[in-house]
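Here you go, one structure.
All protein chains of the complex are present and in place, except for one that has been dropped.
Letters are used for the chains, namely A, B and C, taken in the order the chains are written, and counting of residues starts over at 1 for each.
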Amino acid sequence: MDLSYTPEEEAFRAEVRAFAIEKIPEAIRDKVRRGRHLEKADFVTAHKAFAERGWSVPGWPEELGGCDWTAVQKHIFDEELALASVPGRIPFGTNMAAPVIIEFGSEAQKERFLPPIRSGDEWWCQGFSEPGAGSDLASLTTRAVLDGDHYIINGQKTWTTLAQYADWIFCLVRTDTEVKQQEGISFILIDMKTPGITVRPIILLDGRHEVNEVFFEDVRVPVENRVGEENKGWTYAKHLLSHERTGIARVGHSKHQLGVLKQIATSEQSEGRSLIDDPYFRAKIAELEMDLMALEMTNLRVIAAADGPTPLEQAGMLKIRGTEIQQRLTELIMEAVGPAGQPYQPEALGDRWNEPTIGPDYAVPAAPTYFNWRKSSIYGGSNEIQKTIIAKVMLG
Amino acid sequence: MDLSYTPEEEAFRAEVRAFAIEKIPEAIRDKVRRGRHLEKADFVTAHKAFAERGWSVPGWPEELGGCDWTAVQKHIFDEELALASVPGRIPFGTNMAAPVIIEFGSEAQKERFLPPIRSGDEWWCQGFSEPGAGSDLASLTTRAVLDGDHYIINGQKTWTTLAQYADWIFCLVRTDTEVKQQEGISFILIDMKTPGITVRPIILLDGRHEVNEVFFEDVRVPVENRVGEENKGWTYAKHLLSHERTGIARVGHSKHQLGVLKQIATSEQSEGRSLIDDPYFRAKIAELEMDLMALEMTNLRVIAAADGPTPLEQAGMLKIRGTEIQQRLTELIMEAVGPAGQPYQPEALGDRWNEPTIGPDYAVPAAPTYFNWRKSSIYGGSNEIQKTIIAKVMLG
Amino acid sequence: MDLSLSDEQRLLVETVERFVADRYSGTDHSDLTKDAPFRREDWVSLAELGLMGLLRDEDMGGFGGGPIELALVAESLGRGPVPLPYWSSVVLAGALVDGQGMGAAMLEGELLVAPALLEPGARYDLGSVSTTVEEQRISGAKTVVPLAEEADCFVVSALEAGELGLYLVGRNAEGVSVRSYQTQDGVRTGEVVLEKALIESRIASGEEALHRIETGADLARIALASEAVGCMAALSGLTEEYLSTRKQFGRPLAGFQVLQHRMVEMRMAVEETRSIVLVAAREAAGSGRTEQARAVSAAKTKAGRNGRHVAEEAVQMHGGMGMTMEYPAGRYMRRLMMIETTLGDADYHAGRFSRLMAVPAA
Partner (left out) sequence: MDLSLSDEQRLLVETVERFVADRYSGTDHSDLTKDAPFRREDWVSLAELGLMGLLRDEDMGGFGGGPIELALVAESLGRGPVPLPYWSSVVLAGALVDGQGMGAAMLEGELLVAPALLEPGARYDLGSVSTTVEEQRISGAKTVVPLAEEADCFVVSALEAGELGLYLVGRNAEGVSVRSYQTQDGVRTGEVVLEKALIESRIASGEEALHRIETGADLARIALASEAVGCMAALSGLTEEYLSTRKQFGRPLAGFQVLQHRMVEMRMAVEETRSIVLVAAREAAGSGRTEQARAVSAAKTKAGRNGRHVAEEAVQMHGGMGMTMEYPAGRYMRRLMMIETTLGDADYHAGRFSRLMAVPAA
């Protein structure tokens, strides 16, 4: 066991840092730093910079454009990008659609779909969740009925993140209603421009349009857009869950936000001194920093121990602690800004706002971010579901 | 709604306080104040003082020696005794055996058993729990087989508090194995001197002998010692659970211990000042005091709202919050004494110890009390069971 | 001691509950994506119900209520939640202007008074005042003033020759400007800038001004904490209902033991907060200033900590549904968070409680 970074790893870190600072426009990183909303163009610009450097799909096989990195390198990559306020990469194409296509798709599918994912020319979204299903994914009811060389799809998906930007959606649909829930599901890729698809915004409690309902009404999808075998979709979806989880703990992002919190607490005055010099508030930051130090090491232990898919229960632990820490950060930032967090200033969070904010600039995103991040312990398998899964593994 | 005490209530408070100080020997109250172990004689002495004043069984019907007090008076009574360091009253005779005998017993049983309970001449213990049953009380297997005008009893009870002092034990025993668990149970009173009874100490993790195993080997008990009907014991036991719960939150005791904690924190020095002036530790005491203020009002709301049996779910809430606060107090006292709590000094906790203690006197009981009070969230229906019961009531 | 509601108290609660149900149930008044207008007619309705004079003596045309009645009313408003700053323009304003002859107009809802005490950068410290009065003219800035745009006048704290005072300033006086917005829970609020604005009158100065601010703020904190109880009770009820009806893996969510226990903890948090608010109301009605301040801080602390706990648990247990603007859970969460950052958050009040806590002599 040697817990220090090698000179090669430190060199890689410097390389990533330099890339982030030089190649990702400062305007975009400034938005991230200040907790502002990003637009589609921001994500695409960043993605294309990665693609140019050959780093847009590090988790893919090398021959398809991936990077032959160790787990520790992946960790460094994530951390440095986050610390440099580079926007988080949208995972739906690169880390969700692509791994399934790579593992189970046809050669034609690989040729058609992988290059634009890698380059950032096509945006994907995920069609798994349905109304009323919650964490019980397998109870889905969106139907796909074969009609010649097309499926006719009817039903509804929900919580579809950034569907309003998407060119394609990968869906789990029911192709057999006569068998056990898990056995009648297929994995299908659908062009969002197909007639019969309607996207309706869901406004989250911070007032933001981020997720959507997606309705399918007699949507015709060519059979060749089905990945793998019919009725094997559940297996492919499970493959997804066990794939690429280096970033699940979001250590880099939390380190970034810890820096934001400390900066705010240094600026805020309380009882004649900086809030960060208030022993009680400072102790809260300190406990959180310790949590994060521990999480970082746990993350390294997990990802470095197994250079390959992460065991389910360890991924669950990283998810749970990761989201707890992320949410705690949003809480403390909201506490730190105090009454300055009360004004709701959606325009100031957006792109084209040049007026002065009400109160300090850093107070603007505090409450909306707190509200928005409540989602992190709900989506992707709620923390309750994670615990139940871990218990099952632990107790056999 | 009028939340202040009436002049009559204040007068009653003064009367109880005067009684406690004048009639309960200072030597006994000093032991309580200093967290020392009490002996049987201490409890009996205190009980007899209450009996002489007519206050040993306030919850009984007046004609049997009880007091016609309002719920608020009972609350004041408990609180003042606790604040005056009067030992807690052992409930097994007065509050557990007696209510069942009063409600369901024969006239002969009432005449035989109630007077010595009231006077403190006979000590009772409880024979409900059995090894391996945990909170699943109804799974008990101690058998009582009718043989003429006697039951022959075989089996084992456990966690029997202070059985080593007891003259009598009230037991749940199985008198019918052919019916549903709850329907074959009888409620029987057994003289602890009956041949075939063996009491074996269980040492708790603080090193103390407080609970016991009680073994029954062909123990012959006269049929007239059965309370009420055969196989109706479960009903009688449930009656017990809904009886007298004024004191369940133990507000007075916790107030007493909060005083002890503050006194210790004032004596202990930390970084050149009293520990109580350390903002962080002081904040922990403050949060606990707020919890206790709220609990006291909840207790008043619950007991005063219904002058009669307390609804099960409210009793459960009082038990849960009450024990959480009691345990938190033992934690903070242990933290307050710091390294001085390390020496294990069982002799110094006992009665006849005149040598100087290692470290300050107040440090001696800190760790043992912490260890011992872990039991409070386990016995009498664990806090987990309480929550399940409350949920059942809440959700219908 | 008597812990049951009097007939009069029961009637009061029913009246407010009916008002809230009629005007605010099922409405999307706190949908942040729409701009929340202030409805003066709601304010007048509150007045018609007699709620403007809740704490005013009966011979002054008031209801003759005390802190307990205040807690009862505020809890019912919290169940809406109602985006009217009752704590501010009735409770705090009433305490600040007491005896100024503005009573009748306020009672009718005709005169709307907005206290403007807090200054930008002062965090929760109402004593940190740099607004100044010179020759009847007032200059300075006040932050997060509820109904700043809509009020008829402000009560402003300021220093005159170094001494603290309370001043009445007309909303439309020259030199008064307001930047209006809604807060995260849809309450109309504003930033107030005063540039040599002419004051209408001085209400109080020195100790008297300080006393009015302190006792007024503590009464307002009781209202806020009790409003939080109403929000929490509503959230707890919503969650119980949701879990009982919503099925997952073939059975109601309420059948899962983990969720059952967490619901019980939510309910306990509600009861605990309601209790500590009653303690504060009792002390505010009678005891000395230290006991009052201590109990009020205990209530505000508990409302803050338990409020966040209950809100977060409610949203979590609702799953994605709890995250939407449309579903009511979020409204209560947003209201609770704004209560938390008004007149001192949990840490602020825990600190105040801690300083005022009784400790043995060393």
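Rule of thumb we're sticking to: a contact is a pair of C-beta atoms (placed from the backbone, for glycine too) under 8 Å apart; a residue touches a chain by one contact, two chains touch by 3 or more.
Note that this is a predicted model, so its numbers are computed, not measured.
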item: Among shown chains, those touching the left-out chain; value: A, B, C
item: Residue touching the undisplayed chain, where the options are B:41, B:358 or B:393; value: B:358
item: Residue touching the undisplayed chain, where the options are B:159, B:216 or B:362; value: B:159
item: Sole contact to the chain not displayed, among B:51, B:204, B:223 or B:304; value: B:204
item: Touching residues on chain B - with respect to the absent chain; value: 129, 132-136, 158-159, 202-207, 268-271, 275, 280-281, 327, 331, 334-335, 338-346, 358-359, 367-368, 370-371, 374-375, 377-379, 382-384, 387
item: Residues from chain C at the interface with the omitted partner, ascending; value: 256-258, 260-261
item: Residues of chain A in contact with the chain not shown; value: 1-6, 9, 72, 259, 262-263, 266, 274, 276, 279, 282-283, 285-287, 289-291, 293-298, 300-301, 304-305, 317, 320-321, 384, 387-388, 390-391, 394-395
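Methods note: only the chains that are shown with their structure count from here on.
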item: Chain occupying the most central position, where position means C-alpha average; value: C
item: Cα-centroid distance, chain B relative to chain C, in whole angstrom; value: 42
item: Of all residues in chain B, the ones touching two or more other chains; value: 279, 283
item: Where chain C touches two or more other chains at once, by residue number; value: 350-351
